[in-house]
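Next up is a structure, given as structure tokens.
With one protein chain held back, the other chains of the complex are shown just where they sit.
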Amino acid sequence: MIVVLKQNFMQEQLDMLLHWLQEQGIAVHQSLGEHSTVLGLIGDTAGLDTDLIEAQDFVEKVQRVQEPFKKANRKFHPIDTVVGVGGVKIGAGNFAVMAGPCSVESPEQVSEIAAAVKASGAGILRGGAFKPRTSPYDFQGMGNDGIELLLQAKAQTGLPIVTEIMNVSHLPAFEHVDCIQVGARNMQNFELLKELGRCNKPILLKRGLANTIQEWLMSAEYIMAGGNQQVILCERGIRTFETATRNTLDLSAVCVIKEKSHLPIVVDPSHATGVSRYVKQLAVAAAAVGADGLMIEVHNNPAKALCDGPQSLTPAQFDDVMRAVNQVRAK
Amino acid sequence: MIVVLKQNFMQEQLDMLLHWLQEQGIAVHQSLGEHSTVLGLIGDTAGLDTDLIEAQDFVEKVQRVQEPFKKANRKFHPIDTVVGVGGVKIGAGNFAVMAGPCSVESPEQVSEIAAAVKASGAGILRGGAFKPRTSPYDFQGMGNDGIELLLQAKAQTGLPIVTEIMNVSHLPAFEHVDCIQVGARNMQNFELLKELGRCNKPILLKRGLANTIQEWLMSAEYIMAGGNQQVILCERGIRTFETATRNTLDLSAVCVIKEKSHLPIVVDPSHATGVSRYVKQLAVAAAAVGADGLMIEVHNNPAKALCDGPQSLTPAQFDDVMRAVNQVRAK
Amino acid sequence: MIVVLKQNFMQEQLDMLLHWLQEQGIAVHQSLGEHSTVLGLIGDTAGLDTDLIEAQDFVEKVQRVQEPFKKANRKFHPIDTVVGVGGVKIGAGNFAVMAGPCSVESPEQVSEIAAAVKASGAGILRGGAFKPRTSPYDFQGMGNDGIELLLQAKAQTGLPIVTEIMNVSHLPAFEHVDCIQVGARNMQNFELLKELGRCNKPILLKRGLANTIQEWLMSAEYIMAGGNQQVILCERGIRTFETATRNTLDLSAVCVIKEKSHLPIVVDPSHATGVSRYVKQLAVAAAAVGADGLMIEVHNNPAKALCDGPQSLTPAQFDDVMRAVNQVRAK
Partner (left out) sequence: MIVVLKQNFMQEQLDMLLHWLQEQGIAVHQSLGEHSTVLGLIGDTAGLDTDLIEAQDFVEKVQRVQEPFKKANRKFHPIDTVVGVGGVKIGAGNFAVMAGPCSVESPEQVSEIAAAVKASGAGILRGGAFKPRTSPYDFQGMGNDGIELLLQAKAQTGLPIVTEIMNVSHLPAFEHVDCIQVGARNMQNFELLKELGRCNKPILLKRGLANTIQEWLMSAEYIMAGGNQQVILCERGIRTFETATRNTLDLSAVCVIKEKSHLPIVVDPSHATGVSRYVKQLAVAAAAVGADGLMIEVHNNPAKALCDGPQSLTPAQFDDVMRAVNQVRAK
């Protein structure tokens, strides 16, 4: 960490800061220049509160050289993490596809889709039981009943399931769920993250609409700091000025995550674009860029989907996507 | 609401949609053109799920003419809402300033600041007990003890208090809090919003970092749909590409909110910029643009603030801000 | 185009507008509702100035149903356009790679790189002679001498060349250049676009940092409206809040462009990320998503590049990228 001091500081101010840093076990190298003095902080600076240092009125700015995350950091864990969801592995060359309906609607719907996506090669069934909706007047999901339907489909097909949690108090209903999803809007719901850090279950952590990659890894760090190391990241598009797609899929985030972290990352082209016609091309691109898996919406009757219909594929379309993805992966 | 159909739809598809709309109590006017057919939907379209209509494969696009919010909508409630926090009114010409420390730290700190901001004319004491922090290694606030300290300061000064909630399960601790704040990161924590809709307390709803004004009003609608009409909006900056300030304060949002909604809106220049030197100018601008109040961070010793120090003012600086704001308001 | 009128308009205002539209050859279908009246405009609305209609004080809003571009529009030109640069075809399945140094520096540098990228399979040599630099104190390029060096390399290798223009007055120097590049910062330099519309040369039009896909196609339309139909689009990343990469590469833009336009589109992963380590993965992803080509920076000695060094590959690294891209394309 680098601390740049203002031109006219008093020695006693600096001494106070140096003393405080020493107490934290941080070594300091000073670099005295004509127009500015620079402190180089050496040691475990991840735990330092930069705001506190920046608050000193003789400090011009504070810049981190090292990332503020540790457990999620590839520097300290160079080997790729493999997360197991049910028996399905994700990461370190293990590629997994999570597919299923946006919203769970009926036993028949879930059964049909689960059988179809399994036949096409999906390894995990996804489906929404608790749905975050912008409007209070829109369908909010089937809740616990939806989770029951997913578990029935799991029993029928053997596919492990992933579904979204919106509230810590719903946690008991997730007892038999294989992987708990944290949605984009809850990526910085720190209370939820802390609670999931105490779980012994894989967590699929979606990137927030307007969150940097570093903030995303810090949210993973919340879960990992609590003791749960089974985190799968999911890139699902960020909010930009462009309106031709619902969000802008940031595939370069896969490159950055692979470099900075050992955690697996999957890509959700369905939510990223909101347009089912673009899902195939972007799924193939995600596989090509090095993602560890995909999350794709599939509906047996997109025209009747209760939500997010425009981004869902039919089982036949999904089968076509899987063929294309497998081709690229086999390259 | 306007529905644009694709060029080659089948009459029976259209009939099915028209029938469904009729069941929802929606009247439809058709406009048949050479290249496209346009349906004008008349009636209470706020409850319609546009995604469902857009999911029909003969529909090209759906565009709302009317806003999807009702209770927060000025069209249906033309008169400005006044929200009372303790005895302090906000809205319809009632201007209130909420001031206090970012984080509650000690009895002395809160007491001193409360007395100081009251003397300068603040009407409400703000202070953070539960703190949302990007890093799990940063100070997370004093929690319930912090709320106790705020209540003591309230008893001493008579100032009503506002403080942030991060988890529904903490609600009992807010029993004597005068106004509950929903932070930017929780603006779309719909489970929390629903619960607050069942409260009988004013809610200060901060705008999310990357949320549109319409999404913000939809989150207010969540609270109001639950029965709680006491919502105060708070503009606190949005995330953009600019890095010279922590966020970009969107003062035009005050103009838009005043036009589209009857709810009061306050402005938080401290969090918006993250730079205490800019707070005075932006506080005055917020008063000039027509905001119903301000939320400002004040610290008796900014150099020692445990978080968000750079954006805090000293009591003397705050007093200077209040004079300038009052001058502009008296214009 | 749809025009929504305000609730209380006067019939004579509407008549005036209807008359004016009639004069423009536009047919109008009216849809009269309880709360709003909607006009559906049928005909060639691309030439209508929506601002003018929106300026009428009885109009609430104007929404385009049809895109405002015609010559670049796939609806009117369903077949993929193939642009020839020198003898190299781009579009409709013809995939071309443009590679070379960011800045032209010396005869040896250009020669070496040109020979190397040709050997690896690049079809076109790129190189900057006129360089847009944020700072007036940074190297601005070799100018006309740089173009001379590119032409020498063309003579040696047979590779056609593409290089950037920054000023209409430099056009004579581009006489023997095979393809003229318009940089991101000049995407809406309409005077330059008009002038290039009068050229008989392929134009590589880079997307502006903060420009929507529709604005980009409108800039292509400027060139095409002038008579020059040889436009190649180039996605090179957009500006977002994320700072881990220089820009955010928007690969979904390839999907959107392929749907809305018949023009070829290439992708520049070097400028998009600004990080040479990420170029290979993103080049492969761009090929997988369906781009018609790539633009990649290659330098014989990246450590000494005068500009944009961090994003340049060595010839050996470029060769590795080409192998990976060809594998994906052969899938």
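By letter and in written order, the chains are A, B and C; residue numbering begins at 1 in each of them.
In this text, contacts are C-beta pairs under 8 Å (C-beta built on N, C-alpha and C of every residue); 3 or more make two chains touch, one makes a residue touch a chain.
From a predicted model like this one, the values you see are computed outputs, not experimental measurements.
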item: Residue among B:Ala99, B:Ile147, B:Val284 or B:Val321 touching the omitted chain; value: B:Val284
item: Among C:Gly84, C:Pro107 or C:Pro132, the residue in touch with the chain that has been omitted; value: C:Pro132
item: Option from C:Leu14, C:Met218 or C:Ile232 whose C-beta touches the chain left out; value: C:Met218
item: Contact partner of the left-out chain, one of B:Cys102, B:Leu251 or B:Ile296; value: B:Leu251
item: Those residues of chain B which, in the complete complex, touch the missing chain; value: 210, 212-214, 238, 240-245, 248-256, 259, 272-273, 275, 277-278, 281-282, 284-290, 327-328, 330-331
item: Touch list for chain A against the chain that is not drawn; value: 2, 4, 27, 29-36, 38, 40, 42-43, 60-61, 63, 65-66, 210, 239-241, 243
item: Contact set of chain C toward the excluded chain (per top definition); value: 46-47, 49, 51-52, 54-57, 68-69, 132-140, 166-169, 185-186, 188-191, 194, 208-210, 215, 218, 221-222, 225-226, 239, 302-310, 312
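Everything that follows uses one rule, which is that only the chains that are shown with their structure count from here on.
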item: Taking each chain's C-alpha mean as its centre, the one farthest from chain C; value: B
item: Euclidean distance of C-alpha centroids - chain A vs chain C, Å; value: 32
item: Chain centre separation in whole Å, for chain B relative to chain A (CA means); value: 26
item: Interchain centroid distance [CA atoms averaged], chain B/chain C, Å; value: 39
item: For chain B, residues that touch 2 or more chains besides their own; value: 210, 239
